[in-house]
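What you see is the complex with one protein chain gone and the rest in place.
For subunit A:
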Amino acid sequence: MEGHSTYQPKGKLAQWFESRLPIVGLIHSSAVAYPVPKNLNYMWTFGAILTFMLVVQIVSGVVLAMHYVAYAPVAFARVEHIMRDVSYGWLIRYIHANGASMFFIAVYIHIFRGMYYGSYKAPREVLWILGVIIYLLMMATGFMGYVLPWGQMSFWGATVITNLFSAIPVVGPVVVEWLWGGYSVGDPTLNRFFSLHYLLPFMIAGVVGLHIWALHHVGQNNPDGIDVKNVAKDTVPFTPYATIKDIFGMVVFIIFFSWFIFYIPNYLGHSDNYIPANPLSTPAHIVPEWYYLPFYAILRSIPDKLGGVVAMFAAIAILAFLPWLDTSKVRSAKYRPLFKQFFWIFAIVAVGLGYLGAMPAEGGYVIASRILTAYYFIHFLIILPVLGIVERPKPLPASIAEAVLAKGAKGGAAVVTGASAPETRG
């Protein structure tokens, strides 16, 4: 998407068209000729995987919407109608339901990859913030989608999450009633959630367009975190090099995805969501979808309701400030020995918060979530700013080409093909 393409159409008609709408040139410059750093590892295939997952979710979702009815008395039965009577409806629904989880697995790997290799640092701050916006939209979309089957967890999850807004001083209760379209979660809530669940993915697609535009403007970061100095020596053209690698990564990811669709389709769901929504019976434990659990743990760790809500949203919002909280000039953790260790501690803390989010909020679990919540914020607000000042980074290679050669030399004689082992490392 960068500048004027060097693409020259061969045919007369193609030339006529290109001089009026240079769309083929745009595709050529952004998906064929676009220079890609040579040293990218498989962590960089998740951008393509996420694009693929967005398409999967939209296509399967559009088909599901043809058979679904967003009316509270029949919504649960309509989903079962899809599962039982629609041809391959079970397949489409399991793709969509597990696809949401796969989308989040991929996005978490993508985010942690960005953190590890410092992909948020100048000049990629806007690219990173656009990513945080996509993540927020994904969370909203996923939450509303989970409400649509109108099972017990749908209903009570919606009740708990919408009630968070009642913590807003003065206007809170009014805002919540406005969200519900009534005095509790009910049919109006289901209807608007369905409408928004259909709308938000297209907003995500729009922001993804901006995200890719920004990416292609500033160029990709890479595992060594150094800028491209010489396009001829440091990069390869997107096609065929990145294309084939992305497709391979994608197919491996689809194998993982298929394991869930065909063999353990209900593993990531909650059994209570196969019980029709019942406003008169509260489940013993209300648990959100797994991908919200770390934030749910943060929410519950603060004894004050408003404080908990603020902490939960702050935990997401803080990501947008990451480019300025990390004071180090060096991007990649590869050359930051201290940061590398703190990165992994942070990753363990995030997973730990996820585990605690699934546990009942009582006794030791509460104490543990408080410790981990505190650490989550300390990582961003204290460790990262201080680390940039006190840490002594390792010397950076002069160029990507040099880094690649050094890696090849370390790997022994197999300079050309032996690079696959270190590549797979996170």
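Assorted remarks:
The working rule: contacts are C-beta pairs under 8 Å (C-beta built on N, C-alpha and C of every residue); 3 or more make two chains touch, one makes a residue touch a chain; residues count from 1.
The definition used in the following text is that contacts and distances are computed from a predicted model.
For the chain that is left out, the UniProt protein name among "Cytochrome c1", "NADH-quinone oxidoreductase subunit L", "Sugar phosphate isomerase" or "Formylmethanofuran dehydrogenase subunit C" is "Cytochrome c1".
Of the candidate positions A:Y71, A:W90 or A:F377, contact with the hidden chain is made by A:W90.
Only one residue from A:A65, A:V126, A:I286 or A:I371 touches the chain missing from this view: A:I371. Only one residue from A:Y71, A:F112, A:F313 or A:F342 touches the chain missing from this view: A:F342. Of the listed positions A:P240, A:P279 or A:G307, the one in contact with the omitted chain in the full complex is A:P240.
Contact between subunit A and the absent chain runs through residues 38-40, 77, 80, 83-84, 90-91, 94, 236, 240-241, 244-245, 247-248, 251-252, 254-255, 258, 261-267, 271-272, 274-275, 284, 338, 341-342, 345, 348, 352, 355-356, 359-360, 362-365, 367-368, 371-372, 375, 404-405, 408, 415-417, 419.
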